[in-house]
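For this view, one protein chain was removed and the others were kept in their places.
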Amino acid sequence: MNLSPDPWVWLAALLTLCIYSFLYKDNPFYKAAEHLFVGLSAGYFLVIYWYNAVYPDMVVPLFKQGKLLCIIPGLLGLFFFFRFIPKVGWVSRWSIAFYIGVGAGMSIPATMQMRILEQMKGTMQPFFSLETWHVFVENPSLASFGALIGIPLMIVGVMCTLSYFFFSREHKGVLGGMSRIGIIFLMIGFGASFGYTVMARISLLIGRVQFLMSDWLGVID
Amino acid sequence: MSIVDRLKTIDRRIIFVAISLAVIIPLLFPIGLPIMVSPPAQGLYDAIEELKPGSKVLLSFDYDPSTMPEVYPMNLGVVRHCFSKNIKLVGMGLWPTGVLLGQEAFELLAEEYGKTYGEDYINLGFKAGGIVVISAMAENIPETFPEDYAGTSIEEFPIMKGVKNFDSFGLAVCFSAGDPGVREWVMIAHSRYGKKVGAGITAVMAPAYYPYLQAGQLVGLLGGMKGAAEYETLLKYKGTGSAGMDAQSIAHSLIIVFIIFGNVIYFIARRKERKKV
Amino acid sequence: MGQEWFSLDRLNVLIGVVVYTALLLYFIYQAKKGKELFVRKIAGLEAVDEAIGRATEMGKPILYIPGLSTISDVATLASLNILSKVAKKAAQYETRLIVPCTDPIVMPVCQEVVKAACLDGGRPDVYREEDIYYITYSQFGYVAAVDGIMVREKPATNFFLGMFWAESLILAETGASTGAIQIAGTDAISQLPFFITACDYTLIGEELYAASAYLSREPLSLGSLKGQDWTKLIIGGLVLTGVILSTFGLRFFANYFTTG
Partner (left out) sequence: MRRQLPLAICFVMGVSMVVQFFIPHRVSQEFYRTILDWYRIVFAFSLVLGTGTLIKVHWAKISKKSKGWQYSIITIGGLVFMLAVGFITGIQEGTLFMKIFEYVEVPLEATMFSLLAFYIASAAYRAFRARTVEATLLLIAAVVLMLGRIPFGYYLWHKIPGIAEWILTNPNMAAKRGIVIGVGLGMISTALKIILGIERSYIGGGK
């Protein structure tokens, strides 16, 4: 046992325990930590954005370099506060419209590129390859069999999963069959992601426990 | 209420206690379960083994405190490996918080291996811009980082003598927890400038980077705490990664037991209900 | 680089955008002319009415989380479309709707949406601005507070629709422990498994985007859904062509899809 003499470490350790107490049930310690967390972090972001965005990107260019264009984001920002004046509250919609327009416009080509064309290209692979076939015939094993059927299975899987997302027709007949297979792929995929993520999540807990037992209590090194 | 019914709606807190114990006990009393080294981890190890003493490796610290349990042990492992082989290290970061963690790792191990700042290792600090920073470094490192993380001109450090661009380095290793990170390093340092790049990343990110490994764009890859533990095994050293792996194995096994147990209870309960009808 | 007025390596993206837009507009135009359009059942959305009804019966509020992303994320916009429909129903039933936000630009937009929905539902009097507020931009600070809302206000129904990250399971498990009906929907692939296991209904990927058409049954939105389906057929055809050509060692076709 080698308790930390650092008051900051003690503070961090006690707050950690306050949050964990929520697992037992909601209680005053958790409530206090939660409210502190909200207040401090809300303040933190205001300060950070002042120093990292408003001051260097608006105040300095506008007042010290005379770049008048910087007044536009300032105005768009100020329009939000018109919400508090009922008669002209609708002015704030201009700012909202600006941002929704920018976001929507930006996403269209980027989505076409990343989510559609690139994925289509990734799927266009040889359905059958002599090379993996030879490997399998010469050395029939689970691994070579997996390599043989991997790609065709992936191609079929993409098609069937896509057919699950067919909305304008009832899922009967061929479409019904394909979308059933699609659901099977989806479920295996979800299970795999779930199982895969467990490790990362346990690591986070291990990290916290190591902090408590090593930095704070000093029972392990 | 029968036992089966009671188990079916078991208090979640019992599960919480079990998971805590599964993590705490192995940390207190390590079992030292054997760890299998995977080819990607071996790849990174071999890439460093191949380097001659005195050559330089570039380390990029692109993670933050929240992913520290996974990435920091890898960072320690690679620095330990390089120091033990008298390889010189130049650190930097695309994430502001990563630089401090990288510095922590440097200082901890420099003491152990008797290394001097500015001669055997240096930390160039954080630079915002992600991919732009890497491209700029490829052209001219002294111009991109005229000062080290503490604000001292890099001209004062012997380790930076003659360092112009990526040509001065035998390998770049990126410790990454998101973007910007490995993707950018591969895109610029490897694809455009042909540098060898290795990476240590969080477990969640790992599947996305296997294709890079297959295509030879990465020489090696450490994924999550398991990757860190594998590296420690290669170094014949027990660090926090290996210690954590015991806890990992037990917690994983426990969750699997929960799943099986939950299903057994479910089937027993279902059979009972059927009989009632 | 930096001087040309068109980037040729993005020509395929442009073609894609133009063809898809044309298809969508064609089917929207068809729908406008009054063509009957069918939509398949989406389980999660069938449950929306029931979930709002349950909250009303129990006299408890509804919690609506519009995701944790910004307004420029299309998933957030899709979520706001659904919020509009949920808010309208809730207003008609006079059920309290709580919408905590983590993005400060999403917050005023949510207020606009709910206000307009109350007006649309004929109940502008039930709009409560104080129930739609910003908490903090910190991811887990927000989650800590939402967990607090769930255990203290005990909403009967939780909606988690939009973009989510690691917090998805914390929210869904806390919600499950309070006994709420939970309807989730996201296009974040890595979080879908957690919603699927911990929530009662989950909208998977594109279903989130189809939701607004499904709930409103507006012909214009239904038309675009039909356009989406036709595009899927085209994509399927192109991919098959690419697969067949690649099988015979011809990669040129697949390479057309490389983008810069």
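Just so it is clear, A, B and C label the chains in written order, and each chain counts residues from 1 on its own.
Just so we're on the same page, a contact is a pair of C-beta atoms (placed from the backbone, for glycine too) under 8 Å apart; a residue touches a chain by one contact, two chains touch by 3 or more.
This structure is a prediction, so every number in the text was calculated from the model and none was measured.
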Omitted chain's touching partners, listed by label: A, B, C
Absent-chain contact - pick from C:A43, C:M58 or C:L220: C:L220
Residue in contact with the excluded chain [from C:L68, C:V109 or C:I183]: C:V109
Options C:A117, C:M150, C:A184 or C:A254, residue touching the unrepresented chain: C:A117
Identified contact with the non-displayed chain, of C:Q30, C:Q92 or C:T197: C:T197
Touch residues of chain A, complete complex, unshown partner: 8-9, 11-13, 15-16, 19-20, 22-23, 31-54, 57-58, 69-70, 72-74, 76-78, 80-81, 83, 90, 93-112, 114-116, 119-120, 122-123, 142-143, 146, 150-151, 153-162, 164-165, 182-199, 201-202, 204-205, 207-208, 211
Interface with the undisplayed chain - residues on chain B: 10, 12, 15-16, 18-20, 23, 33-36, 38, 65-66, 100, 203, 207, 210, 226, 245, 248-249, 251-256, 258-259, 261-263, 266-267
Interface residues of chain C (partner: the chain not displayed): 1-7, 10, 13-14, 17, 20-21, 24, 28, 72, 74-75, 77-78, 80-81, 84, 101, 104-105, 107-109, 112-113, 116-117, 119-120, 130, 133-141, 143-144, 152, 166, 169-170, 172-174, 176, 187, 189, 192-194, 196-198, 204-206, 208-210, 212, 220-221, 224-225, 227-228, 231-232, 235
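By our rule, only the chains that are shown with their structure count from here on.
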Chain-chain pair with the highest tally of contacting C-beta pairs: A-C
Most central chain, judged by mean C-alpha position against the global CA mean: A
Label of the chain whose CA centroid is most distant from the centroid of chain C: B
Between chain C and chain A, distance of the C-alpha-averaged centres to the nearest whole Å: 15
Gap in Å, rounded to a whole number, between the CA centres of chain B and chain A: 20
Residues of chain B engaged with two or more neighbouring chains: 204
Where chain C touches two or more other chains, by residue: 190
Residues on chain B engaged by chain A in the complex (per definition of touch): 13, 16, 19-20, 23-24, 27-28, 66, 68-70, 202-204, 207, 224-226, 240, 243-244, 247-248, 251-252, 255
Chain C-facing residues of chain A, complex: 19, 22, 25-26, 30-31, 33-34, 37-38, 40-42, 44-45, 80, 83, 92-93, 96, 99-100, 102-104, 106-109, 111-113, 116-118, 120-121, 123-129, 155, 158-159, 162-163, 165-171, 186, 190-191, 193-194, 197
Complex contacts: residues of chain A adjacent to chain B: 23-24, 196-200, 202-210, 213, 219-220
